[in-house]
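I have a structure here, written as structure tokens, and I will follow up with some questions on it.
Only one protein chain is missing; all other protein chains are in place.
Entry: chain A
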Amino acid sequence: MRYLDEYRDPALARTLLAELCATATRPWTLMEVCGGQTHTLVRQGIDELLPAGMRMVHGPGCPVCVTPLQAIDRAIAIAARPGVIFTSFGDMLRVPGSERDLLGVKASGGDVRVVYSPLDAVRLAVAEPGRPVVFFAVGFETTAPANAMAVLEAARLGLDNFSMLVSHVLVPPAMTAILESEHNEVQGFLAAGHVCAVMGWRAYEPLAAKYRTPIVVTGFEPLDLLEGILLAVRQLETSRCEVENQYARAVLRDGNTAAQHAMAEVFAVATRYWRGIGSIPDSGLVLAERYAAFDAERRFDVDGLDAAEDPRCIAGAILRGSAVPTECGAYGTACTPRHPLGAPMVSTEGTCAAFHLAGRSR
């Protein structure tokens, strides 16, 4: 396939790997910001082929994971209302809320539909004028412009049955939080290429300078990642800390200004809670006051619905390795694989579930 196969060529990949091995003299630690980049690294096994000691730390750029429990619970509450058509990108349907997930709402009769574009949800609202249509707007700067366009389109059409549940997050504040962390070991970043295609990279320039950390705007194909890693390592080896653009075929320094204008028109920056991380100032987007009529939280009166991870769950300590599941008061009693209180008991690969399935008792 043109524009893809060129960036997957195994022979070129081996050349880049050889050059990387020849360049790296120390065990550098880099973070790829975006979940799409993590996917390519792991799927192609690139992380295994890096020079000895070199490490890739996986970043917070998975919108599914960082969407707060509260937003999932609000989505579930809205989707369960009679008459509502709740639309979402497919991967949000499996994310666990406090009690269940959106697939569970669908199984109990809720009209939950997967769409591939927020404009599909707008079209649905036109086709079903008697029913409220809600779109679950999650993701980073990448998905925000299309979601902004959907609101603008709904406003243009004068739709009164379309609304959006917004839980957008922004990348630069998350990178700042990582760089400010006392445990930070990340020495260089591969910035998310698609986020930068929208936003450009000016916002990263002060970060690179202040924290003396190379940031390479990087694409998503195997050769993109290898080249991004090589550029970051070259900077580290020569004590440079700049923003470089590996993804030149898609990204300009100023980004896509038309998309930025749409976002600025429809959304306002706000403090946002990140699941698993906590509250980060100015790290999210909400609907601007002039588009409040399209705000599903207000329309369905769920903005008072709070949710918190169960306080009995010590998942944080489990995940950091500072406690084992059998030291948890809820383990095996209030918390079991069938009724988990926290993420490590949910999947069979979670630490708590693994202990439980192996029959270990408190």
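As a working rule, contacts are C-beta pairs under 8 Å (C-beta built on N, C-alpha and C of every residue); 3 or more make two chains touch, one makes a residue touch a chain; residues count from 1.
To be clear about the criterion, contacts and distances are computed from a predicted model.
Missing from the rendering is one chain, named in UniProt as "Hydrogenase expression/formation protein HypE" (options: "Hydrogenase expression/formation protein HypE", "Nopaline transport system permease protein NocM", "GMC family oxidoreductase" or "Transketolase family protein"). Touching the chain that is not shown, out of A:Pro118, A:Pro172, A:Gly188 or A:Pro222: A:Pro222 (per the contact rule at the top).
The residue from A:Ala18, A:Ala107 or A:Ala292 that touches the chain not shown here is A:Ala107. For chain A, the residues touching the chain absent from view are 1, 4, 8, 10, 13-14, 17, 42-46, 48-49, 57, 60, 62, 64-66, 69, 91, 94-96, 100-101, 103-104, 106-108, 116, 174, 177-178, 181-186, 222, 274-280, 316, 319-320, 337-340, 343, 346-350.
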